[in-house]
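A single protein chain has been omitted; all remaining protein chains appear in their positions.
Take a look at subunit A:
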Amino acid sequence: MAELESRDSHDMGMHDEQLAGRTQQIFFKPSAEENFTYPGAYEVDFDKETEFDAADMSNKDVNLKIRDLMSQGYGSITIRNPGAKHSLGVCILNRLQLTFDGSLGYFGCGLIDGPNVHIKGRVGWSCAENMMAGTVVIEKNAGSTFGAALRGGDLVCKGDVGSRSGIDMKGGTIIVGGKTGMNSGFMMQRGRMVILGDAGQNLGDSMYDGTIYIAGKYESLGVDAVESEMTQTDIDWLEKKLSIYGLKAPNGVENVRKIVSGKKLWNYDNLEPSEKKLIL
C-alpha cells in the first residue's frame, strides 16, 4: 500500500482530481493508486460466449452466476427466461455483451458501468438507475422512474415508459420510442432525453440543466422548464443518435421541440419579487 500522507493535507487529494476512464471519476493521486482497487470489475473477452437458463434460479443466483462468468472472462452472456425477476444484472462494472431473452422486474441493470445490454422483453420500475456508462436497449415497454439518476451511457426503450423517467438525470442519454408519463425529466441536472411520442404533465419540472427533445405533444411543462430554439447541432445529434438504434422522429427531427431549464431557480434568493411566485 502506498504511504498515506498525513502532512500537507491542504495540498493533497482533491487537487489531483481528474475525470477519466469511461465515466467513472478517478480522484485519487496516481502515486497512491494502489490504495484503491475497484472490486467487481473484470477483464472480459467479447468472443468468449455463453448462455444459461434463469427459469429456476433466484435473482441472487443469477447475479452471482453473471459475476462468476465474467470472472472467468466471458464477455458475451445470454440469459434465457429471466422471468421478470427483480434486480437482475445490477452493478456490472465492466464491458460486457449481455442479452436477456425476456423481461426484467424492478431495478433491472441498475448501477452499471460499461456493459451493452439488450433486453428483448419489458422492464419494471427504475431500469438502469444510476447507470454510469454502456448501453441498455429495451425492445418493448418500461415502467416508471426509467433511468432515474442516470449518469452516462445510452438507455433506450423502444416502446412506452411510465412516469418520472429521467428523474434526477445527471448525464447520458435516454431515448423513449413511444410516450412517457408525468414528471419526466424532474430535477434533471445534465444529459439528454429524447421522447419520440407524447409526454404527460410537468415535463422537465425544476430541471437544473440538460436538454429534453420531444417529438410529440406534452400535457404541460413543469416549473422553470422552457422551450428553446433547435439548432443545427441539435438536429445533427438527434439524427445520428436515433439512427444508431434504428429509430425515427415521426415528423422528422426538424420538428422536434427542445426543452431546457429557465435557470430561474438556480439562485432563488436573487429572483425579482414577481418571479418568486414561480415556486408556489
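General observations
Convention: a contact is a pair of C-beta atoms (placed from the backbone, for glycine too) under 8 Å apart; a residue touches a chain by one contact, two chains touch by 3 or more; residues count from 1.
Keep in mind that, in the parts below, contacts and distances are computed from a predicted model.
Comparing "Glutamate synthase domain-containing protein 2", "Aspartate carbamoyltransferase", "Transport permease protein" or "ABC transporter ATP-binding protein" against the UniProt entry of the hidden chain yields the protein name "Glutamate synthase domain-containing protein 2". Of the options A:Ser76, A:Ser103 or A:Asn130, the residue whose C-beta touches the omitted chain is A:Asn130.
Among A:Lys65, A:His86, A:Lys140 or A:Lys248, only A:His86 touches the chain left out of the display. When the missing chain is restored to the complex, the residue among A:Lys170, A:Arg192, A:Lys241 or A:Lys258 that touches it is A:Lys170. Taking the complete complex into account, residues 4, 6-7, 9-10, 12-14, 17, 19, 24-25, 27-28, 32, 35-36, 38-41, 59-60, 63, 67, 86-87, 90-91, 93, 105-107, 110-113, 125-126, 129-130, 132, 145, 148-149, 151, 164, 167-168, 170-171, 186-187, 189-190, 208-209, 265-269, 273, 276 of subunit A touch the chain not shown.
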